[in-house]
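Shown next, in structure tokens, is the structure this report addresses.
In this view, the complex is presented without one of its protein chains, the others remaining in place.
Chain lettering (A, B, C, D, E, F, G, H, I, J and K) follows the sequence in which the chains are written, and residue indices restart at 1 in each chain.
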């Protein structure tokens, strides 16, 4: 792990089911386009309400991934 | 959504089951007395411990609702 | 509850399953060595990612317990 | 001003025009139902984007008003 | 305490005497109109100065109270 | 809006005219290269001073946009 | 810009007109007595309300200026 | 109060007696050299311990005063 | 004081009397089991309310003490 | 510098040597793929420990760069 | 790393030489009495001044270590 450089981006996942699922959805989606994702940090947890019920959970994540040296 | 005014109040939901359930309980209870609830933001997540186990999850939420113009 | 003194320590629980489970694991482990645990406060929620999926949820907690007067 | 008690509530004003206008709108609307409003504090400034342009400015305010002694 | 819902409001107490007194004044005044007040949290401590002396202490509190189920 | 994933990036807009204009400039410029921008959040407001006058307002924004599923 | 030392002070500008104007007023006033003002950072935006309308915008700024080496 | 400019400085008062007294001491001392002090805001409360007892309370204050127009 | 190492722990003191007393109680209690306590920092001030009156003040402190080199 | 737009990204540099070196490494690596980097802001400083010694310093930076108008 | 529990404590290291050295000193000292230290996070950097020069750098760290299951 010596002298690696990482990048941290913010993504927002949502789910009608649970906070955990919103995180899993966001990580899975993010990993489709970014390689080497290593960790996440929850920044905010929020959601929408419709008809007096929770309609979606939304979780804002910082996601960290290793930048491969460009040679 | 032009020029609406919203209000944001703080409520605390609790649940013996899960964080998600504490949020759902709080939103459902809040919606009994407040109309037009549109979103929530988690402020704090905490809980009580009894006999070395989690007894309750408690979640502090900001809840936003639209104020209807009083004509 | 008059004039008690409490202590608050930070522990980090992890779980491959859910945030709730990471909290329960941490509290149960903490209670093995500390008596009179009364409450917890979530400080940070984060996790590790492996192969594009959430591998562990990690939750940093402040845990409060009553200090028994040393006589 | 001796020994008065004040209350502070959170409202969100929006405007298609400007941040200042979102604040003025919120204060004017709030004053329709609350007496003795004395000050405000901006908590967050945000907005919606449509078609690549700012559609609304939204300003979250804490609004302080004096509670009249109930006799 | 199972599955109760609480509300948290912000009030500002002032006193010419002391910080403690500003808190007591605010809690006593708040309890005149709100039932089931259970706890407070100090958010800010400030004050006014006149003639080079502290004229008032002002304490901003979050005050939590239990919402009674509306049947 | 079910189960969408969003990304949030930070941009800094500047304007010699006003805070509102710095925000509009940043959003318009950002929308040239990013599709589906939906909201912004002001993080910091600052500026440069020259000859004892405000020369530029600078506003740091978080800008949120929807990530289109890559099929 | 090598090895300069700067100082940062807090000033509060007010305006009956707008947030931008409160900033400009504060910077202009500050520059009357301080040389080499180079930047500002908005700390808080607040205001007074009279008769249900915004009476003054108040902006708390950190203002940075270069200290001239005293020889 | 139209269009005044204020300055805010940080001072630290200490007292062997109480938090309130540390604030009063700081304000009284500050007012010896600064005119037009109007308000204070507590930033931090801390203290020194000697022989297992509180030796001093220390309170960090922001103190605001009106700048008189220099004509 | 050269190259000492300190530790900082969190304790919560309570008092039916005053904030100052809650601090003094916590420090005195902490000093019974920890040597070389040198300073404290107030983190949170809160309390319980019973019958519409302040029943306890609770103060969360960080307490710093010097670690004696283990030879 | 009139009306430029900047972007701010988060990177994490690491170094076995020093905090300064972790920053320099991150900036140099970032500049390989991003043009017009103008400033950085340290967000977090942390590190790994192995065998009771600091193994790596890790520094989380916000890095700002000017976006060239796309014609 | 599955389902481990960690603890996080706060220590303050000091050094007459550099910030890096204050961190190394604190980690080395902490590792004398705590096993399995894995990471640190800088919380505050401060220092004492004597005769117009930096006399000591002081760094407040959170230090994380793995708790071994007590069987």
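Going forward, contacts are C-beta pairs under 8 Å (C-beta built on N, C-alpha and C of every residue); 3 or more make two chains touch, one makes a residue touch a chain.
Remember, predicted model here, so these are calculated numbers, not experimental data.
*Asks:* Determine and list the chain H residues touching the chain excluded from the picture.
*Replies:* Given the touch definition above, chain H has residues 9-16, 25-26, 29-30, 32-33, 48, 56, 60 touching the missing chain.
*Asks:* Extract the touching residues of chain J with respect to the undisplayed chain.
*Replies:* Touching the chain left out of view, chain J contributes residues 19-20, 23-24, 27-28, 31-32, 37-42, 63.
*Asks:* Residues on chain K that touch the omitted chain in the whole complex?
*Replies:* Residues 18-19, 44-49, 52-54, 57 of chain K touch the chain absent from view.
In the analysis below, only the chains that are shown with their structure count from here on.
*Asks:* Report the chain pair from D-E, F-G or E-H that duplicates the F-J interface, where duplication means over half of the contact pairs agree by residue number.
*Replies:* So the equivalent interface, with over half the same contact pairs, is D-E.
*Asks:* Between chain G and chain J, tell me the centre distance in angstrom, where each centre is the average of that chain's C-alpha atoms.
*Replies:* Inter-chain centre distance comes to 30 Å.
*Asks:* Find every residue in chain E that makes contact with two or more other chains and list them.
*Replies:* In chain E, 9, 19, 32, 48 touch at least two other chains.
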